[in-house]
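Left out: one protein chain. Kept in place: all the others.
Order as written gives the chain letters A and B; numbering starts at 1 within each chain.
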Amino acid sequence: MEFPGLLVYWIIVVLMMMGLYIVVAQNNLVKKIVGLNVFQVSVFLLYITMGKIAEGTAPILADEIEIYSNPLPHVLILTAIVVGVATTSLGLALVVRIHEAYGSIEDDEILEQESDA
Amino acid sequence: MRIRNLFSVVILTGVFSLLGAAIYVIMDAVDVAFTEAAVGAGVSTVLMLGTLALTTREEKASSSRRVLPAALLSLVTGAILIYGTLDMPDYGDGRAPIHLHVAPRYLNDSAQEIDIPNVVTSVLASYRGYDTLGETFVIFTAAMGVLAIIGRGRRRRKSGTTGEADK
Partner (left out) sequence: MSLSDIRFMRRKVVLRVVSKILIPFILLFGLYVQWHGDFGPGGGFQAGVIFASAFILYALIFGVEQTRRAVPAWVTRSGLAVGVLLYAGVGVATLLLGENFLNYNALASDPIQGQHLGILLVELGVGITVCCAMITIFIAFAGRGRS
């Protein structure tokens, strides 16, 4: 399959900016975390696309295969995904605590309560 | 169009992760796809649903958004990033700089030095064992952090001030 050169990177940049937009624009804390997730996946995709070699296969050694894709980005992203879910859960735990303390998970309502106090 | 139901937001995020896993398979990253399918589509969706159960399922209708500054920020940043990609090697180019340094050594010598077929595992556990040790510590720390923040669910019974009404 022929990709016109840089198109993949541009798609990833669009995805990344969607994530950034969600994080900045939304007031809801759960939506913010979803936005961070989108951003995170787009970074993962950027690494994986750079590791791909045309005609290559997955880096599991076999006799009749000549070209393998680059295994290094795979290693970095594999661990990053699991670390990502661990840190996401930390963020979600903070959201739960914020809800208990303020009774709301909307950014602006929390700020209002803060300025009232 | 805007989804106010956070439940659908979370489910769509799970679908997004699963599609991401499919793209990883296309790009030869089978180990990564495996992890993304198990973690992104499975565990993280469940954790987000757990959060919704403890907080709220609907976004407040009055919730305002910072549309204009956010759109401006992401457009400008996106334009800069796309300008940055113009120098990058084409997708799938085997002569790109990333493929010329350490990677050939891993692929060529791993069979003699470590003798296991999955190069990702040999790089992960042996060549880059330091990295993985660090990542394991991060996971350990994150779990400890979650425990510190919401680990003691029973403390609320004593104070009895918050949260009982909205169950």
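The criterion applied here is as follows: a contact is a pair of C-beta atoms (placed from the backbone, for glycine too) under 8 Å apart; a residue touches a chain by one contact, two chains touch by 3 or more.
The model shown is predicted, which means the values in this text are computed figures rather than measured ones.
Undergrad: Which residue from B:Leu6, B:Val30, B:Ala70 or B:Leu107 sits in contact with the chain not drawn here?
TA: Once the missing chain is taken into account, the touching residue is B:Val30.
Undergrad: Could you tell which one of B:Val10, B:Ile23 or B:Val146 touches the chain left off the display?
TA: Missing-chain contact among the listed residues: B:Val146.
Undergrad: Touch as defined at the start, partner being the missing chain; which of A:Ala25, A:Val38 or A:Val96 qualifies?
TA: Checking the options A:Ala25, A:Val38 or A:Val96, the one contacting the hidden chain is A:Val96.
Undergrad: For subunit A, which residues touch the unseen chain?
TA: Interface residues of subunit A facing the absent chain: 58, 60, 78-79, 81-82, 86, 89, 92-93, 96.
Undergrad: Touching residues of subunit B against the unshown chain: what are they?
TA: 30-31, 33-35, 38-39, 42-43, 46-47, 50-51, 54, 113-118, 120-122, 124-126, 129-130, 132-133, 136-137, 139-140, 142-144, 146-147, 150-151, 153-154, 156-157, 163, 167
Please note the rule applied: only the chains that are shown with their structure count from here on.
Undergrad: Find the geometric centre of each of subunit A and subunit B from their Cα atoms only, then give the gap between the two centres in Å, rounded to an integer.
TA: 5
Undergrad: Mind listing the subunit B positions that touch subunit A in their complex?
TA: It is residues 6, 9-10, 13, 16-17, 20, 23-24, 27-32, 35-36, 39-40, 43-44, 47-48, 50-52, 54-56, 59-60, 63-67, 69-71, 73-75, 77-78, 81-82, 85-86, 88, 90-94, 96, 98-99, 102-103, 106-107, 110-111, 117-120, 123-124, 128, 131-132, 135, 138-139, 142-143, 145-146, 149-150, 156, 162-163, 166 of subunit B that touch subunit A.
Undergrad: Which residues of subunit A touch subunit B in their complex?
TA: Residues 3, 5-10, 13-14, 16-18, 20-21, 24-28, 30-31, 33-34, 37-38, 41, 44-45, 48-54, 56-62, 67-90, 92-97, 99-101, 103-106, 108-109.
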